[in-house]
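Below you'll find the structure I mean.
Of the protein chains in this complex, one is absent; all others appear in place.
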Amino acid sequence: MRPTANRRTSDLATTIFCWTAAVLTMLAVLAVMGFLLYRGAGTLGPNLFFGETHWWEAVRGVRPVFDGLWSALAGTALLVLLSCLLAVPTGIAGGIYLSEYGSRRFRAVAGFAVDLMAGIPSIVMGLFGFSLIVVLRHTFVPRAKTGLLLAAVCIALLVLPYLVRTTQNALAGLPSHLRLLGPSLGFTPWQNIRHVLLPSAGRGILSGVILAMGRAAEDTAVILLTGAVAQAFLPRSLYDKFEALPFRIYYMAAEHRTAAELDQAFGTALVLLMLTGTLFGLAFAAQRTMEKRWKG
Amino acid sequence: MQKKLIRCGTVTLLMAILLTIPAWAGSLKSFADLQGTLDIAGGTAHIPVMNEAAKRIMTANPKIRITVTGGGTGIGVQKAGEGLVDIGNTGRALSAEEVARFGLRSFAFAVDGVAPVVHSDNPVAGLSVQQVRDIFAGRITHWQAVGGPDAAIHVYGREEASGTHEVFWKKLLNKETVVGSANIIQSNGAMKVAVSRDIYAIGYMSIGHIDDSVKPLAVDGVLPSQATAIDGTYPAVRQLYMNTKGDPKPLARAFIDYILSAEGAGIIRAAGYIPLQ
Partner (left out) sequence: MDGAKLMPHLLRAAALACTAAAGGILLVLIYLVLPLFTSGGWGSVIAWQWLPFQGRFGILPMVVGTLLIALGALAVATPLAVGVACFVQVLAPGRIKGICLALVHYMTSIPTVIYGFVSIFLLVPLIRQWFDRGTGFSLATATIVLSLLILPTIVLVLQATLRELDRSARVTCAALGFSRPAYIRHVLLPLCRRGLLAAVVLGFGRAVGDTLISLMLAGNAPMVPASPLDATRTLTAHIALVVATDSQSTFYHSVFAAGLILFLVMVLIQLILRRLGGTFTP
């Protein structure tokens, strides 16, 4: 099998093509991050977060922050927290059931529904939330408004399928000797799950939870329709409108009045990128240790 | 530069006057016993006025929370009508149908013109009404046809539900449809940014939002400004409204009164509009 000249050219072309694709992709990502760093790094500082307001007063919510991203950061944090409170227990429980209890038929139907949910565009989820409020106002809850709670519910629906799937996959990936350990000790199926399987799959599930948090923090389309506004400060109840980092970036990209405000927007984008980057790093690490443990 | 200095000077002077006359500061006191949340949405020409008023009120009384967001006139009608916000702003008078359907009450507070704008480096300084219509209808597509640079015209427009769009479309474009390829911008603030970043752009926006980064075009020799708007020589003029569903609740009432007060007039003027009082 002596390679002919023709083959050698094809080989070279293939190699060049693959390398180019990889290098191009890397460059594109580095360009995005580099540009953000270049334009945004200079703005990082207490001023970016709290503007003219004293930081302690801002954190306690005594005084509103006018030129800083503090309220947006707090809004995003609250949104992530709330939506995870709603989605994490349901998602993990649903994942456990699908992996350990469900019949084949149920698994197929529910699996389809979950995959479908994962595919629903976030703007449609936002539209769903928004119309839900309009319908509710005309029927049972005339005082219903768009706000933090509604946004959290919609985001929870958005991340739910990820949680179900990662839980299911983490459990399914456990070696079978673990699966037999509980029954051999006389455990009920639930005891086996509770004391053997869940602790072993914990890191995989954790990585799913963190990824879901990242997804909740970055989504813009849902909150666009369900209660994020340009200026709101810290929400004081679940029904208040709120600020959020991604919405602030979207808004300021189009509406900056001065060069200083544009710099703020770059700073905000950098903060959001660092936030999602950190969450990603944590999830990645959790996933890696999980894989090392069970797959060798 | 000089213009800006003068404007800055006027604003500072105005604020100094406002601060030194205690009788005027009184209207902020009416918020002293109030608390709660006031949600404002809609017309984007209004935003600078709303934001500044909100900032002053919240600084004076941190118990009050005022949220301000845009969306445009359409959303102002819709959200106020559905009761999703307390005050819905519009850049045009409500139609009889809208008033009847939602039971809205309107409070006009300022006069504003809508002007065609270009990038500040664009040599074109004025157009005839017909040229404006031809450009926005897509019949003139090149700047050279109107004495400008050798480049295609980049048309920026607004959604049909925008109050700014409606006024411009009715009073300057003579209800001719804007060319379909126009980029759709979502607010007055965004229009200013879009035009100021594109040297071959043309768009239209609230005169109050115009600053050094964009240049208003004279139409048939009349330079759009709040002065020519109010004396009637510039045609595309409208009033800015705040709307509430039924009679405003106490906090909304206080807010509207504040905007309509002498101090409110100062804010309106500083934002580039002419107060109605």
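The first chain written gets the first letter, and so on, giving A and B; residue counts start at 1 in each chain.
Going forward, a contact is a pair of C-beta atoms (placed from the backbone, for glycine too) under 8 Å apart; a residue touches a chain by one contact, two chains touch by 3 or more.
All figures in this text were calculated on a predicted structure; none of them were measured in a lab.
Here one chain is not drawn; of B:71, B:189 or B:248, the residue touching it is B:71.
Looking at A:82, A:96, A:170 or A:290, the residue that reaches the missing chain in the full complex is A:96.
Although one chain is not displayed, its contacts with chain A can still be listed: residues 1, 3, 7, 10-15, 17-22, 24-26, 28-29, 31-32, 35-36, 39, 89-91, 93-94, 96-98, 101-102, 106, 109-128, 130-132, 134-135, 157, 160-161, 164-165, 188-191, 194, 211, 214, 217-218, 220-221, 224-225, 246, 249-250, 253-254, 265, 269, 272-273, 276-277, 279-280, 284.
Residues of chain B in touch with the missing chain: 71-72, 74-75, 77-78, 81-82, 151-152, 154, 156, 159-161, 166, 177, 180-184, 186, 194, 197-198, 201.
Definition applied: only the chains that are shown with their structure count from here on.
On chain B, the positions that touch chain A within their shared complex are 37, 39, 41, 47, 51, 54-55, 58-59, 62, 65-70, 82-84, 185-187, 189-190, 192-194. Per the touch definition, chain A reaches chain B in the complex via residues 62-64, 66, 133-134, 137, 142, 145-146, 229-233, 236, 240-241, 254-257.
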